[in-house]
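Structure, as structure tokens:
Note that one protein chain is taken out, while the other chains of the complex remain in position.
Letters are used for the chains, namely A and B, taken in the order the chains are written, and counting of residues starts over at 1 for each.
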Amino acid sequence: MTRGAMVNWLVYAALMAGIWLWLAGGMPFKVTGMFLASGLAIGSLYALGGIGMVVLYRASGVLNFSAGAAGAAGAMTAWQLGQWGVWPPLAWAGCIGVALALTLTYGRYLAPLLAWRETVVKAVATLGFALIILGLVSFIWIDDPRSLELPTDQIGIVLFGLRVTATRLLAFAAAIGIVVGIWAFLGRTEIGLQMRAVANARDLSALLGIPIRRVETIAWGISGLLAGFTGLMFANLIRLEPVVITFMVIPSIAAALAGRLNSLALVLVGGLSMGVIESLLTLSPTLKGVRPIAPFVIAALVLLWSQRGTKLTFGGRD
Amino acid sequence: MDRSLFRLTASGASGLSFAALCFVFLPMLAGSYWLSIFTSAAIFAMAISGVAFMYARLGMVSLTQVGLMGLGGWVTLRLNHLWDLPFEVNMVLAALATMICGWVLALPALRMRGLYLALVTLMAAGGLEILFATYQFPNGGTGFWGVKIGSTAPFRRPALAQSPEAYLRYCIAIATLGFLFIEAHRRLFPGRAWALIRRSEAAAMAAGVNVTLYKTWAFGIAGAIAGAAGALLAGSLGLLDDGTFRSSESIMLFALAVVGGARFWLGAVIAAVLFRVLPGLLNTWGVDTDLAFVIFGAGLLHALITAPNGIAGQVHDLVAKVRGKRHD
């Protein structure tokens, strides 16, 4: 790890600790611990969404706005299968399968049509796909209060006198596990090596004979799997509501920006700290109303900070 | 090529006659339901002209236009309940305040290009959405935020436009002024600088153009237009709700500006029609309005993949073809 990355890690950790001391310093852990647990769960969701974004962005240059919509379609499918009495694990697999299928469809058939356009056009195009999915999902399942139960909701684990459900722990563990898994995948497999090559220099990689289409398809696949899993977790932990899950991509993008659309470890730490800070702000009488703004403020600051040295000069890539 | 300020192009002539026709006939033909929908379409056409102009002339993607409209609406409502100024004064002040906010947003963001710029504006839209949801819109209360518990205080509409018919005419007139305002800038020296920047920032800089200044300028114009549109929206209902200004709406507005065709006035009109009139039509026909999203999404993909100038561009090409044939 470079010194720069180390500093970034420390900044997020220090920010979290500072806000903890400021707002929660004098309170018993029994109360503040709930905020921490809640924040870590939400932060894990931001991070999971952000990781999917970054993996895909690095490999294909596409910032995928439709990840949330794919997750929403998956979560609604899982709910519907549950209503039909399908064996629950099959319903969860259905969720991930639908998100994967939708994402791969886009990656395989639509994304190549825009492969050589500016990154911002590629990103906006995924928005079109997101709108199509959202429109169809809202059309099929009219608005109604629903909820998605997982068996892990019933399992509680007491940590430091605090009851935390297994679902929250699962989201947290998954976020960490997935970062480690993808890191190992990129570092130790041939496809991972190719993916890193494409991320670094797409044109050169193509010249070297790296199968770009195949590498990209795998990246889209990973992104789809993560979209499905995040959708399932979000539907369970926050709300099963297609519009809300679809636009969950916005804080996910904030988490991705925390890692500068580049570093998975930073996305994880950044996403987690966004969730925790957002949750801790509840304790501040003046800021509690605006707490969901935390991810956007942090992401904007990261962006401005990381661009501080740049001057408007001669072209280059975005 | 003659670049004088008052030269009337074919497209400009058709735009002005379209606006005049709408001004005269739309309020006469529309029922009460369509009056309110056309009013809102005219207001959004104006807001869309701001984003479309930034995208078409400078290649900048702004995903915060509806948030800026909310700012303009907020200022208008606040001033309306604070002093007894006429609506027009409030609207101009709102436009100025929003322009300044546009600058504040733009200055640090302008170091970035393309995707990063779009994402900064998206973060701003997300932040504004939460500020609106938290502090709400002024409804006649005291204090800075001006929110009181309970029912809303009355809003003073412009003296010229008390009835819904007159208000629609008023909005069409202001929207037309907004289009002309942008067009005038495009024809004067900022337009030349923008054209150079659009072609190549390096060339522009080499030619001594202050790129940051002109980009900020563009942001300010789009902000002022959005602020005025927000003021008109506040005037049409007398109150505003944070639900109107979600970041998803800003994203949608940009998407539709691309679908309509960002380079042409007709594009902004088409985008506004898709944004407000199409859901109204679907509702009247008894079709689920959620399907409008599917149409928007498909339209966006179609526009990006095969029709970079949007629907208006296709109309434009068609007209050019027909004319070309006639000349043969």
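Assorted remarks:
Basically, a contact is a pair of C-beta atoms (placed from the backbone, for glycine too) under 8 Å apart; a residue touches a chain by one contact, two chains touch by 3 or more.
We adopt the following convention: contacts and distances are computed from a predicted model.
The chain that is not shown carries the UniProt protein name "ABC transporter substrate-binding protein", picked from "Putative mRNA 3-end processing factor", "STAS domain-containing protein", "ABC transporter substrate-binding protein" or "Multisubunit potassium/proton antiporter, PhaD subunit (TC 2.A.63.1.1)".
Only one residue in the set A:Val86, A:Ile140, A:Leu193 or A:Ala265 touches the chain that does not appear here, and it is A:Ile140. Only one of A:Leu193, A:Ile238 or A:Ala265 touches the absent chain when the whole complex is considered: A:Ile238. Note on the undisplayed chain: of the listed residues A:Ala17, A:Val31 or A:Ala201, the one touching it is A:Val31. Within the complete assembly, residues 27, 31, 34-35, 37-38, 42, 80, 83, 139-145, 147, 153, 156, 163-165, 167-168, 238-239, 241, 243-244, 248, 278-279, 282-283, 288-289, 291-292 of chain A touch the chain that is not shown.
Against the chain not shown here, chain B presents residues 31-33, 35-37, 40, 129-130, 133-134, 136, 139, 141, 147-152, 154, 164, 233, 236-244, 246, 276, 280, 283, 289.
In this text, only the chains that are shown with their structure count from here on.
Centre-to-centre, using mean CA coordinates, chain A is 31 Å away from chain B.
By the touch criterion stated above, chain B contacts chain A in their complex at residues 59, 61, 108-120, 122-124, 126-127, 130-131, 134-135, 200-202, 205, 211-212, 246-248, 251-252, 254-255, 258, 288, 290-301, 304-305. Across the complex, chain A meets chain B through its residues 63, 65, 110, 113-114, 117-121, 123-125, 127-136, 138-139, 243, 246-247, 250-251, 253-254, 257, 289-290, 292-293, 295-297, 299-300, 303-304, 307, 310-315, 318.
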